[in-house]
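For this view, one protein chain was removed and the others were kept in their places.
First chain written, first letter: the chains are A, B and C, and each begins at residue 1.
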Amino acid sequence: MSTQTQSTGTVTMAQGLNRALRDALTEDEDVLVFGEDVGTLGGVFRITDGLTADFGEDRCFDTPLAEAGIAGFAVGLAMQGFRPVIEMQFDAFGYPAFEQVVSHIAKMRNRTRSMLTMPIVIRIPYAGGIGGVEHHCDSSEGYYAHTPGLHVVTPSTPADAYSLLREAIASPDPVVFMEPKALYWSRAELELPVTTEPFGRAAVRREGSDVTVVAYGPQVPNALKAAEVAADEEGWDVEVIDLRTLVPFDDETVAASVRKTGRCVVVSEAAGFGGVGGEIAARVSERCFHSLAAPVLRVSGLDIPYPPPILEHTHLPGVDRILDTIARLQWDDQPDVARLEVSR
Amino acid sequence: MSTQTQSTGTVTMAQGLNRALRDALTEDEDVLVFGEDVGTLGGVFRITDGLTADFGEDRCFDTPLAEAGIAGFAVGLAMQGFRPVIEMQFDAFGYPAFEQVVSHIAKMRNRTRSMLTMPIVIRIPYAGGIGGVEHHCDSSEGYYAHTPGLHVVTPSTPADAYSLLREAIASPDPVVFMEPKALYWSRAELELPVTTEPFGRAAVRREGSDVTVVAYGPQVPNALKAAEVAADEEGWDVEVIDLRTLVPFDDETVAASVRKTGRCVVVSEAAGFGGVGGEIAARVSERCFHSLAAPVLRVSGLDIPYPPPILEHTHLPGVDRILDTIARLQWDDQPDVARLEVSR
Amino acid sequence: MSKTTADLLPCGDPVQFLNEQGELTGPGAEAEARGYTMPSDEDLLAVWRQMVIGRRFDTQATALTKQGRLAVYPSSRGQDACQVAPMLALQADDWFFPTYRDSMALVSRGLDPVEVLTLLRGSWHCGYDPVATNTAPQCTPLATQAVHAAGAGHGLARRGSDGVALCFIGDGATSEGDFHEGLNFAAVFNAPTVYFVQNNKYAISVPLAKQTKAPSLAYKGIGYGIRSEQVDGNDAAAVLAVTRTALEHASSGSGPFLIEAHTYRLEAHTNADDATRYRESDEVTQWSTRDPIARLRAYLTGTGALTAEIEEQVTAEAEEYAARVRERMNAEPEVAPLSLFEHVYAQPTPQLREQADLVRAEMDEVRA
Partner (left out) sequence: MSKTTADLLPCGDPVQFLNEQGELTGPGAEAEARGYTMPSDEDLLAVWRQMVIGRRFDTQATALTKQGRLAVYPSSRGQDACQVAPMLALQADDWFFPTYRDSMALVSRGLDPVEVLTLLRGSWHCGYDPVATNTAPQCTPLATQAVHAAGAGHGLARRGSDGVALCFIGDGATSEGDFHEGLNFAAVFNAPTVYFVQNNKYAISVPLAKQTKAPSLAYKGIGYGIRSEQVDGNDAAAVLAVTRTALEHASSGSGPFLIEAHTYRLEAHTNADDATRYRESDEVTQWSTRDPIARLRAYLTGTGALTAEIEEQVTAEAEEYAARVRERMNAEPEVAPLSLFEHVYAQPTPQLREQADLVRAEMDEVRA
């Protein structure tokens, strides 16, 4: 997408995102960045740092404090040919915009037979692990992924953050761009133009032959760590897939991997019930049933409101829970039914 | 719950719901019914018909046209010890209340260590099949079922409509009460006091030994019809489970059935991706893997915005699609992988 | 209270030029000071003509519901002045944001009537081309369009256009949060957006008294720093005059404008609604005597602009228009199941391709 080849060295995901916004603002005059505190302040996470200074308040600006307003304003601007990139300050604060997102942004193309399109990017810092207080660490990707008409994307590396955000802004359709807060300050190489997998493709982050771990966003580093420990301590060869985009979903890569390994663990941070994790597990079981040596198991957040800093580690899928779950895959009978039903 | 024994003969689901509201209003002074057009008009579906006339505007009343307002007003009234029963006029018009429902109604008990509770019932006429225009036939149960702190309930018979609504109103916790619009005018016996399964229990609507069809709400009649046809035409003995409550989920009944039959089809009307259907399929696979003779398959709505009357039958899971899917369960090898991948 | 603050409040009484008998009695000093001027006979004749056609279209559409040709139809009979006059005030560059009730307005703007009825007929799309017509799809989720119109107005100004976004909204919908957010965004961005509230006194069954305790809905403007006015919505002359001022105000860079038009919905909410459950027939009868078409007819007949000959001709035109609509609506709408997959995204996802294959296979099976 970006034409200059240049290595920026190691950057944080926050910097990768900022760079993507800069390059998009530079390349396309119709790109507008707005939301709460994204202007002068540069966003509470500084993702829009310096954009107002460098591109003017005309291109990157603060709005009144109203999320439905922000989303609806983006709809109106998209109707006039602009490409709004809006920010919901924290995941739970995207909920006031839910109707605008679900009933308009997701449906406008369909309602108008593609005559009116909504090339809007909704950036949402999501998930936890940063010691945030209540309402600041929701994982709301499940709501959006369940809404036809939206693309849902979540990077786990600075390079993906850059390339996926560029692709999201260039997309003719709305993209809910979920940014894992806990990874904002994670560092890695970013070489431009980036050569990541394209939108809609999952990345095999680690190859392995014994079990496939499917993860996305904030849980990818945990999956990779678990894979290392599993290799070191148990000799299990774990393949780790980073989904990158939840909608569209890359069935091909996931199914190919599970058909190879015969085992699968799905990791997601959101509350488990009715979330994306269940969808993935169901898809894998549907498609790879006869290759499976064990049921597809899930590791997810607990079915509770996101808990406080002092207890968030209890809620979050971590390396240990992923390892425990991989261990449970080595069934040859049904040893775990007892465990699952211990509370009855 | 109701103490008088009396047979009302056959009633519609709408009448069963109306009766439940009446009995609750009679028994508990703190029950308040409010929303848009629920007073004088009796609701656009007449579920609250006559309540204002019989109980006074004090107990059943119209509000300003604002769903977040209705939900938030219920929060305030619940804080003062009332038991609000509110209506979102159509499913998609519940979205403006999303923040109030997710961030407050669902979480207030937890945020106050049970000192402030939210015995609120949110009635939502949902799903399609009635020839409604856009925004009038969404299936939004997936959003609520994925939100910890909410109960999610959906009846498929007049008796369940009565009993589940009485239990929902009596519940100390918030209940999202999803009413399948297409079944409002379906008739059946209602004998009081009703003796349906309690809240949290699924009902085995038809016993069978070959395959379990799990359905809920508007799709239960289709599942039953498919079971009949399957028996008549193919000799398959289909067990049909009506979930009744999605949260809590009755793993026990469902797993017991699938362990018996060894096959399972999950039917839900909502768009399939990331919805409740995936959750159910994942749970069944997790719990019954070694009993399964075939993958758990899903029949669901398409991943598109709910379509118009003239095409809604294309979208809706119907008897034929359920039968087709049951047929696909008779695998002994992988004949359907080709089909699933035909588009690649 | 400073002069500017007073300027943001509406006139104490709704602006009116023509009384219920169609006599020129207004607008009165207060309104005159605000620059509302009586439209020419020529303009008013055009409004009258379009109201006659529009109403005929509206009654035709209601009739089509009885024949099962429309899934549902929300009539605007009685609100004809609000439906028509603002449309004739719009310029080509302006954008219009209608609701489900504003089909009469859409045809008055010149949109194809069968395209306009597409959605209500049971199709999944809005029928017309929003970009070619500068008209958003009819909006059903209440008040959401108030924010779109703020964004579109701002977008027009950014493009250097003189265009204005005109947003229609009902009285009930002003209670929604999006109304508030829309007006506020429009004001803060000084967007050329005009909000036109058709206060038809009911939101389905709920009367205005249960919707708000404001002295009038036009008093909401000052809370956003938006200039506001209330107008007799059954006086087409007043509606045209005030809307023109509002559009000029917005177009010239003075920011948004809020109009409350007092009118009345003579039909039920939609054909599916039973209005006798919540309002007295007396009330309806009383409002029938304030008919906007009769009123303008009386005035124009008085000035001589409207002759029996013209009237005859316009009536015939309206009948012809309705007949053509009826006829075209008799054709079955196109049913193409696979089109359901075509406009969800620019490119269908692999998941949608699979589902389309499934539907295609089912169709083939049926055919075979």
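Note that in this section a contact is a pair of C-beta atoms (placed from the backbone, for glycine too) under 8 Å apart; a residue touches a chain by one contact, two chains touch by 3 or more.
Owing to the predicted nature of the structure, the values given are computational and were not obtained by experimental measurement.
Listed by label, the shown chains that the missing chain touches in the whole complex are A, B, C.
For the options B:12, B:89 or B:103, the residue in contact with the chain missing from this view is B:103. Contact with the omitted chain, checked across C:73, C:179, C:278 or C:299, is made by C:179.
Shown as candidates are B:111, B:225 or B:290; the residue that touches the absent chain is B:111. Considering the full assembly, A:131 is the residue among A:56, A:131, A:172 or A:198 that touches the omitted chain.
When the whole complex is considered, the residue among A:33, A:66, A:102 or A:329 that touches the unshown chain is A:66. Listed here are the chain A residues that touch the chain not shown: 36-37, 39-42, 44, 62-69, 92-93, 95-96, 131-136, 273, 302-305, 307-311, 314-315, 320-321, 324, 339-344. Those residues of chain B that touch the chain absent from the view are 63-64, 66, 68-69, 71-82, 96, 99-100, 103-104, 108-117, 148-149, 151, 171-173, 200, 247-252. Within the entire complex, the positions of chain C that touch the omitted partner chain are 1-2, 4-5, 8-9, 12, 175-181, 184, 187-188, 190, 210-215, 219-226, 255.
We adopt the following convention: only the chains that are shown with their structure count from here on.
Compare each chain's C-alpha centroid with the centroid of every protein C-alpha atom shown, and the nearest one belongs to B. The most distant chain from chain B is C, comparing centres defined as mean Cα coordinates. Chain centres here are Cα averages; for chain A and chain B they lie 30 Å apart. For this pair, chain B with chain C, the centres built from the Cα atoms lie 37 Å apart. Counting partner chains per residue, chain B shows two or more touched chains at residues 68, 92, 95-96, 134-135, 273, 302-305, 340, 344.
Touching of two or more other chains is recorded for residues 124, 141, 177-178, 344, 349-351 of chain C.
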